[in-house]
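Left out: one protein chain. Kept in place: all the others.
Each chain carries a letter (A and B) given by its place in the written order, and its residues are counted from 1.
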Amino acid sequence: MIISVASGKGGTGKTTVSTSLALSLEGKVQLLDSDVEEPNAHIFIKPEIKNVENVSILVPEVDESRCTFCSKCQEVCSYKAIAVLPSKNGAPGKTLIFPELCHACGACSYLCPEKCIKEVKRNIGILEEGARGNVEFIHGKLNIGEAMAPPLIRAVKGRIDREKTVIIDAPPGTSCPVIASIQGTDFCILVTEPTPFGLNDLILAVEVIKQMEIPFGVVINRSDLGDKKTEEYCQKENISILMKIPFKKEIARAYSKGTTIAEGFPEYKKEFKKLYHKIKEEAEK
Amino acid sequence: MKICITSQGNSLESQVDPRFGRCQYFIIVDTDTDEAVAVDNLNKDGLGGVGIQSGQFMAEKGVKAVLTGNVGPNAFQTLSAAGIDVITGVTGSVKDAVEKYKKGGFKPGAGASVDSHFGSRGGER
Partner (left out) sequence: MKQIVVISGKGGTGKTVVTASFAALAEKKVMADCDVDAADLHLLLKPTIKERHIFKSGATAFIDKKICISCGKCRELCRFDAISRDFIVDTISCEGCAFCSFVCPEGAIKMRENTTGEWFISSTRFGPMVHAKLGIAEENSGKLVSLVRSKARELAQEENLDWVIIDGSPGIGCPVIASISGVDVALVVTEPTMSGLHDADRVIKVARHFNVPVKLLINKFDLNEEMSGEIENYAKKENVEIIGKVAFDEKVVRAMVEGKTIIEYTDNKTTQVIKEAWHALSR
């Protein structure tokens, strides 16, 4: 089963839940951190990294000696990543490529009538793989200044082994990197906190997940801070509250040092196992 | 020879627009005949690649030099590929800029004068 852990709002405890869940389960477990902009799960899992790979996307490169400056590539590029300066008064033209605008769709190279565009790799980040006990760990790190996270997220998800229990720590929010992360998962845990911000962003996340038709449930973190509106919302919308984690300064302090709840407070392992079984039941409904 | 000045208005009395890609108007002046044409910048509200498109437009118009406040890296790359001189840091009225250019008062810049997205924040540093 593939479980994604997401949250509309950042900082609600997504990584706390995903890492503690991974460390509480027996058998073969895979933890994927797909928050490639700000990966954090490794801080808590402390895996031994065994493999590092560059992740790249394919961007066009033009062989100008064969280019006729017909502008076809520019016409078909929806991202305005190609500019053709036609030949003028005998002077040769130029075809300019702006790789940081390219989404690597492949249209230009395929449609070039002269077949003079080839695709070359452009690195956007790295993927690291490692393990800690029974937990296999994979995450991606987006290069600084790089805007496009989804291709790296897809590379991380390419490591999914369906034979294992797969847990994906998704980025916060509701935009494309989140969608890329939770798409194709069997169940999504939405982690929230019972504050007005938490609820506002939870509602947005619920709308996204409903549209994606993925079964989901809610974990309320720091459940005793804030107000009751989050629980009322869940009841009204018939959303199951899978778990509640109260606020404890000791938990917050352990977290700040990179210790998960499951390890710092082993009595919680039982709770996370229960969470897993509840998810299994919900997913099979 | 044709030169282009980015402008906030459509006349020679208008002020130079500090942005290249997202300027309000391009004023194209023939330095031999003093004939001037103001062209509305159709790219100014585009969502991306605006500097590149404005650069291509300059090439299409056969402009030899661009006088503006600032250009970003993509626009600079496009303009220089087209063999167009780029003169940045130009302020004041379009008319004065043209006069100063004719007297050889400007030197082309060696690179982009600002980072990407300069124009989308209104041309302010």
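Quick note on the criterion: a contact is a pair of C-beta atoms (placed from the backbone, for glycine too) under 8 Å apart; a residue touches a chain by one contact, two chains touch by 3 or more.
Predicted, not measured: the structure shown is a model, and the values here were computed from it.
Engineer: Of A:5, A:107 or A:189, which residue touches the hidden chain?
Structural biologist: That would be A:107, which touches the missing chain.
Engineer: For the chain left off this view, which of A:60, A:130 or A:226 is in contact with it?
Structural biologist: Looking across A:60, A:130 or A:226, the contact with the absent chain belongs to A:226.
Engineer: What residues on subunit A make contact with the chain left out of this view?
Structural biologist: Touching the missing chain: residues 7-12, 15, 35, 37-38, 40, 43, 76, 78-79, 103-107, 110-111, 142, 144-149, 171-179, 183, 193, 195-197, 200-201, 204, 207-208, 211-212, 225-227, 249, 252-253, 255-258.
The definition used in the following text is that only the chains that are shown with their structure count from here on.
Engineer: When the centre of a chain is set as the mean of its C-alpha atoms, what distance in Å lies between subunit A and subunit B?
Structural biologist: Computed value for the inter-centroid distance: 41 Å.
Engineer: Taking the complex as given, what residues does subunit B use to touch subunit A?
Structural biologist: The contact residues of subunit B facing subunit A are 48-49, 52-53, 55-56, 59, 62, 74, 77-78, 81-83.
Engineer: Residues of subunit A touching subunit B in their complex?
Structural biologist: It is residues 79-81, 83-85, 88, 91, 94, 96, 98, 101 of subunit A that touch subunit B.
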